[in-house]
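Apart from one protein chain that is not included, each protein chain of the complex appears where it belongs.
This part shows subunit A:
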Amino acid sequence: MSILIYAEHDNAQLKAETHKLVTAASEIGGEVHVLVAGAGCAAVASQASAISGVSKVIVADNSVYAHQLAENIAELVLSLAGGYTHILAAATTTGKNFMPRVAALLDVVQLSDVIGIESADTFIRPIYAGNAIATVQSSDKVKVLTVRATSFDAAPEGNSAAVEAIDSVFENTQVTFEGDEMVKSDRPELTAANIIISGGRGMQDGEHFAMLERIADKLGAAVGASRAAVDAGFVPNDMQVGQTGKIVAPELYIAVGISGAIQHLAGMKDSKVIVAINKDPEAPIFQVADYGLEADLFAALPELESALG
């Protein structure tokens, strides 16, 4: 067996998802190659070659891959697919964007959001917002999987796999990149943070999120949000946790002014320790919280901030 992993990165930095996918690949078994597609991404390729368990890094460094547009990336992956039994990408907005194209063009199904490997053809994945867990077997010749990185530990570093550059260029002219607005933050990324403090509709407005930010900074935490808080315009979309936002599984998740709708729980209920701060004793979030504090958040948050010293 041989496995191709699509590296998650932003042209400068390899993301931890890739290390976690290497662990998933090692559970499948076989030789593991990593594809780095981007522009000016040489540093990423060398970071990938350091992951233990990787035997080769393939790097496609070209301006057409700068924004990892789905049409171009899918063709690139497809051109390499011949040699592999499994193709894996992280279940991020990048992986979700191009991988189904790879599957369709190979005429195979894609298994989305894999959270467990049973064998080389049998995988575990959540359905119905995580309210059911399916064990599924694929009979296709190539298994195309997007993998939920939070379900796997990161593979260690301490390797220097061969790096091979390829110069294939696939450019679809029906789509052009116009621009982006990336959110800049000095706090850890949601999907990588050990501690997350999230706010919901109960925060009342965006300014009050500063209360969460100050606590986050004391804890080295990331700040998340419910969909209601994002929809109300309190905070940007990239902070949404849930079925349709980010899936997180930190050591500690603190939900503040969040009721605990199933769609929100779907994104955080695998956290190790859950804390809920809510003034409604009936809020469903208390049913999953290890520690529940029934309180007005506007009183509790300043107290929490000062208690953390």
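Here is the rule we use: a contact is a pair of C-beta atoms (placed from the backbone, for glycine too) under 8 Å apart; a residue touches a chain by one contact, two chains touch by 3 or more; residues count from 1.
Keep this in mind: contacts and distances are computed from a predicted model.
Enquirer: Name the chain not shown, per its UniProt record: "Cytochrome c oxidase subunit 1", "Cell division ATP-binding protein FtsE", "Electron transfer flavoprotein subunit beta" or "Acetolactate synthase small subunit"?
Expert: Answer from the record: the omitted chain is "Electron transfer flavoprotein subunit beta".
Enquirer: Given that one chain is not shown, which residue among A:S26, A:S55 or A:N97 touches it?
Expert: A:N97
Enquirer: Please pick, from A:E31, A:E157, A:E213 or A:D238, the residue that touches the omitted chain in the full complex.
Expert: Checking each option in A:E31, A:E157, A:E213 or A:D238, the one touching the absent chain turns out to be A:D238.
Enquirer: Residues of subunit A in contact with the chain that isn't shown?
Expert: 10, 67, 69-71, 74, 92-94, 96-101, 103-105, 107-113, 122, 126-140, 172-183, 191, 195, 219, 227, 230-231, 236-238, 243-244, 246, 251-252, 262-263, 269, 272-275, 286-295, 300, 303-304, 307-308
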